[in-house]
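All protein chains but one are shown at their positions in the complex.
Right after this comes chain A.
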Amino acid sequence: MLKGRVLEQSNALPFTFTFLSETSVHFRVMVDTDVHACLCGPLPLHDDLKEMLDSNKDALKLEAMKRIVAMIARGKNASDLFPAVVKNVACKNIEVKKLVYVYLVRYAEEQQDLALLSISTFQRGLKDPNQLIRASALRVLSSIRVTIIVPIMMLAIKEAASDMSPYVRKTAAHAIPKLYSLDPEQKDQLIEVIEKLLADKTTLVAGSVVMAFEEVCPERIDLIHKNYRKLCNLLIDVEEWGQVVIINMLTRYARTQFLNPNINESLLEEGGGGDKTFYCSDEDEDEDEEKEKQAEVSALAKRKPYVMDPDHRLLLRNTKPLLQSRNAAVVMAVAQLYFHLAPKAEVGVIAKALVRLLRSHSEVQFVVLQNVATMTIKRRGMFEPYLKSFYIRSTDPTQIKILKLEVLTNLANETNISTILREFQTYIKSMDKDFVAATIQAIGRCATNIGEVRDTCLNGLVQLLSNRDELVVAESVVVIKKLLQMQPEKHSDIIKHMAKLTDNIQVPMARASILWLIGEYCEHVPKIAPDVLRKMAKSFTNEEDIVKLQIINLAAKLYLTNSKQTKLLTQYVLNLAKYDQNYDIRDRARFIRQLIVPTEKSGALSKYAKKLFLALKPAPVLESPFKDRDHFQLGSLSHLLNAKAGGYQELPDWPESAPDPSVRNVEVPEWTKCSSREKRKEKKVEKPFYSDSEGESGPTESADSGEFDDGSESVSVSVESGSPSDSEESEESSESDEDEEEEEKEKKKKKKEIKQMQASESRARSKPDVSFQTIAPSSALKNYELLHRITGEGLSVEYCFSRQAFSPDANMVAVQMHFTNNATSDTKNLHIEDVKLQSGMRVKEFAEIELLPAGEATTAVMGVDFCDSTQAANFQLCTHTRKFFVSIQPPVGELMRPVFLTENEFKKEQSQLMGMNEISENLTLDAKCRNEHAIVQRVTTAANLSRVPCGSDKECRFAGKTVTSGSLVLATVATKDEGAAQLTVNCEKMVIGTMLVKDLLLALTQ
């Protein structure tokens, strides 16, 4: 241990020294104070702290811990306090405890033995009934970097991974990389835990476990298959940091599992040629591409037309909304996903979002611009509409300016070049000289890329040669040199002009460029060239090395073309060079002398000297430094640095043929059953809802009416108890018959109307939509007591939610009231008064019952708009003599009405109601309720929902809408082995959702 630390320090030392020698006094001061603090200063102070830590008072302990933590924060050594601090790990005071944790995590590594003393506290914490304490215990335990506790950590992680609380499971996911870094040999066991956590369905866990996956086993792409669709669907509700990690991982996954969506388009594009970059030089490359193209064409002929895998589409669709995230990292992650995975036609959507990020902090701009620069090379069209967003402001930091310039240059084409050049002209006047130099380079690049403007650019650059700033001139010279190489014969006057500059210009690179130019095109300036050489020979010894080399070059070239005038000069220069300090220059001189000066020993090469020196040189290619950078995954550190960073995962190439897509199917499909189901469903297209409800509701009804009988008998021991239920049942059945007839008529309209309803909820809300109401023949009616016959002085009233349409107002729940007059006298004028309601609620009273003779019974229907809440409707029930205060409170299941959805529609709606709109619970089904019928019966009894046809017999799905607002309510019961099941409710109204879950749980478990 000690050895390791010493070495670390000695490692650090060279840096410190270089630094000290280079600059800053501040640092030295800092070091001094540190040394001081470590060696002498703190000793008495620490005793004082120890005393405080040993005291009984929490306040003193807290004060001591605060001071210690402040020391840690300032980077001072507080390790000698370890024994005193660790004693307080079990302190009751929560703040002291937290600070002790902070200390422990910082120093445990250095004091391993002592740190072990604290472990038992955390082990106890792991068993705490409070999930947050369990989580924090695991968090601290796993942060203590002590190898001996690896087995304990492993055990704790495994346990926490199957904890009830998703928060603890999340902490377990966080702990995995910590343990892995402590002991990589645990990898296999950790992968098991990761696999388990990947199957977790909560959004809280998803991000953290994918992070663990990326750190521990990024190569195990097979673990993702089964969870792929779930991850895609959860994505929007995962916290933002998790989103970034998941999206990056899924990008890699998709690259291995799906086909290249641009496989056909890329051919067209290249054939068009227009989009192919102007880097006109690469002729040989073109040939290669030609060949490639032919190969691809032949391959294409064999290939089937491309069809995107639905899972590929799912990923693209579900990530797209995240472009609107406030978090720049999320936006960038989606952008790179689209860039690497989307068909060319769709990539464009990311441009807008990326341009938005340019308004953000300059660091964000820096990274985004780097990526945009790479993108603009491949897909220029995408950013062209946003050209002006890349215009440079004088207040931008230099690195941003240069990146923007890069993007502008990449975006330049024949149509916008004039605007861009005009913009560049203003940049040249900038005060920031680095930026001006970059602008001149950019102009050069535009000029080489776009033939039409080459002359204009050249003229502009020549004008810059008379600029007062030397740097500008120098940079212009360098760029002009490159441009001239393209058509030297046209521009001998420019070369002459530049030759004159050698007297004034001092920047070595520029001087070297001019000399090279003159040498290269000495035939265009036969008179000036020898003169320049003469001047240069004079100043040779004072020149920079690059200039010297070019002087030698110039001399050699002139010697070959015009030896009469320059022979002596050349020899003079070569002699000077022979004794130069720089060995490169001496080498060059020796080499050139051998080549050009004929001697008796000179070899065969000297014959070809002219060809060697004055060969036609290809014009330089000015290309973007961002070219081909897209082989790194965009948005990554490696892309930014253009070098592979440690731990970088290569973005794989698209596969030739797609791997088996069925690996992502989650349910093991039972083909025989499924197909029969499928057929049934197809049949149902005509009569969609019917067959289902008929099938399920038969037994339900009978069972329920039995229950009803029992109930009423036990409550009111009355002779007549049988009769009302009988009559009601008959009445109900007749009503439902009518309904069915009505439904027959409506049948054809229905589909259309359902579509309408989905299209606009608001419309459905405002106008009573018959189709909803007719769908639901109620499966079960439970009676509630409104008024007991004793309190009602003979009058007993029961009510039930008839689940029928309340025709006067579609937003009301129909409440069927059943009045029985058990008294000996008649009851008259039965009506409602003094309705007390929560705001928003409404009641439609039933028509007054004028006379209810003794011993008779009657029913009436009233409507209540509960506003989608379970608030009670309070009112007075009045007879001609008495008033009774009564209230109707609806179970949440009655606040909805069934709607018909197909399986696909259901899934679609469900996917839109994820996250906080989704509540799911695990449960154990009641022993009597293990078959499909029983489940359907119990659910439909508890809530007014309709069954949704479903391809799997392990799942029962139900759909409905809340009566008032028309929000969808979707319920799913997925059964597993041994009566285990999962209940999921998706509803936009979270309150309704939660209450419904409670009710359904009760219904299914009892």
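In this text, a residue touches a chain if its C-beta (ideal position, glycine included) is under 8 Å from a C-beta of that chain, and two chains touch if they have at least 3 such contacts; residues count from 1.
Going forward, contacts and distances are computed from a predicted model.
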Choosing from "AP-3 complex subunit mu-1-like", "ATP synthase subunit gamma", "Phospholipid/glycerol acyltransferase domain-containing protein" or "ER membrane protein complex subunit 4", the absent chain's UniProt record names it "AP-3 complex subunit mu-1-like"
Given that one chain is not shown, which residue among A:95, A:493, A:833 or A:850 touches it? A:95
Of A:306, A:391 or A:784, which sits in contact with the chain we cannot see? A:391
Check each of A:161, A:198, A:232 or A:367 against the chain that is not shown and name the one that touches it. A:367
Among A:123, A:165 or A:571, the residue in touch with the chain that has been omitted: A:165
From A:248, A:374, A:513 or A:783, residue that would touch the chain that is not displayed: A:248
